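For this depiction, one protein chain was excluded, whereas all remaining protein chains were kept in their positions.
So that you can tell them apart, the chains are marked A and B in the order they are listed, and the count of residues begins at 1 in each.
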Amino acid sequence: MSITQYNGSAIVAMTGKNCVVIGCDKRLGQQALTVDMNFEKVFRVKDKLYVGLPGLATDVQTLHDRIRYRVNMYDLEEERAIQPDNLAHMISNMLYQKRFGPYFCEPIIAGLTEKDEPYIMGMDLIGCLSSAPDFIVGGTASDNLYGMCEALWEPDLGPDDLFRSASQALLNAVDRDAMSGWGAVVHVITPEKTETYHLQGRQD
Amino acid sequence: METQIGIRGDNFVVLLSDKIVAQSIVKMKHNQDKMKQLNKNNVMSVTGEAGDVDSFSEYIEANIKLFGLRQNRPLTTSECAYWTRGTLAEALRSRSPYNVNLLIGGFNPNTKKSSLYRIDYLSSICEVPFAAHGYTSYFAYSLMDKEYRKDLTKEEAIKLAIRCVKQLDHRFLVGQPGFILRVIDEEGIHTYDSQPILENGQRSFNFVNVANNVVVSEA
């Protein structure tokens, strides 16, 4: 078993028409033992910009702390809101700095650009960026998520339909993964507002 | 092999740990207190590798006291927990990581709420209603899952801890004979020591408040 699978996680980001969705499961485990059922792995960076951190929980938390530090400093020094692609490169750079002793985490960025265009980006644990026009998945349930997303994603979905597709993909993917689950959180990002939904899911 | 349990109520936290110091198959000490009082309202219980436990917990204890002196205000439970996590996380990626598992419980006199943090040796932190570490977790979690309620009273929480300990004694191959239990609430920190009793030929435990000899038993 890889150390990235020690705590268990599932994250999905999907693009729609002028909107994006990013969601994660809530489990924190130690191998097969569940320790916390309220452990969120998607974090708000700014309005309309979220980052999902699947992987080893300790690195998820360290990375989140460091991203928050850097983004707050960016805010103060640059006096403008950080853009999704800036954030992606910032995190990628942060990860590559630890090239030979990496954080065991493969971040996923989801947000809307200045022009309210959807933006999603994934990367590996040493910061190699990979973009996709449709969806990006990560975590122990990523294989399941690929299948679900491949089946449910359609181009130009509105926020409601996109929320439905992403939620179904997430819930059904974690149901077949022992390492993730215990409900889910989904953030629906539209130009006007960001809505956060807590999904019940199977509690076993 | 060590036992460590934490249960959070609305305005109190119960922490319990065993008292054994073991080396290989030998018990070297039977009365070791594995908890550190970080300040007036916060307690940390530590298990793990023998040398690491001492040096790490002493370092944390001293520093948290220092922070309290520097800023005329004791650190809150959350601040204690997150600072400890940061220290452990930094060590994890250094040449000398600490192999320790922690529970940090405390009461916040400002908000009148209690909180319990669980930190493992990889330094992932989570705020939870109840927690355990090591082999104990395989026995205690199922019991706490079944019996835990948000509105647990102090006595009920202690009784729940006793049930966990009794279960360990009954089913766990290397269960321990004695425990220390602490309750952290608005008044401060209360310490209880365990007292083995026989109940229909089976061993159970009472907990005696060391300050006033008040006994809490499961029955």
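Definition applied: contacts are C-beta pairs under 8 Å (C-beta built on N, C-alpha and C of every residue); 3 or more make two chains touch, one makes a residue touch a chain.
Operating definition for what follows: contacts and distances are computed from a predicted model.
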{"item": "Choices \"N-acetylglucosaminyl-phosphatidylinositol biosynthetic protein gpi1\", \"Trafficking protein particle complex subunit\", \"Oligosaccharyl transferase stt3 subunit\" or \"Proteasome subunit alpha type-4\" - which one is the UniProt name of the chain not shown", "value": "\"Proteasome subunit alpha type-4\""}
{"item": "Contact partner of the left-out chain, one of B:S96, B:N110 or B:N212", "value": "B:N110"}
{"item": "Candidates A:M73, A:C128 or A:A151 - the one touching the absent chain", "value": "A:M73"}
{"item": "Residue of B:S24, B:Q71 or B:N213 in touch with the missing chain, whole complex considered", "value": "B:Q71"}
{"item": "Absent chain, residues of subunit A that touch it", "value": "65-66, 68-69, 72-73, 76-77"}
{"item": "Contact footprint on subunit B, counting only the chain that is left out", "value": "71, 73, 75-76, 78-79, 82-83, 86, 110"}
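Keep in mind that, in the parts below, only the chains that are shown with their structure count from here on.
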{"item": "Where subunit A and subunit B are represented by their mean Cα positions, the distance between them in whole Å", "value": "34"}
{"item": "Subunit A - residues contacting subunit B, complex", "value": "6-7, 28, 30, 33, 35-36, 38-39, 56-58, 60-62, 65, 101"}
{"item": "Subunit A contact footprint on subunit B (complex, rising order)", "value": "85-86, 89, 92-93, 118, 120, 122-126, 128, 131, 137-138, 141"}
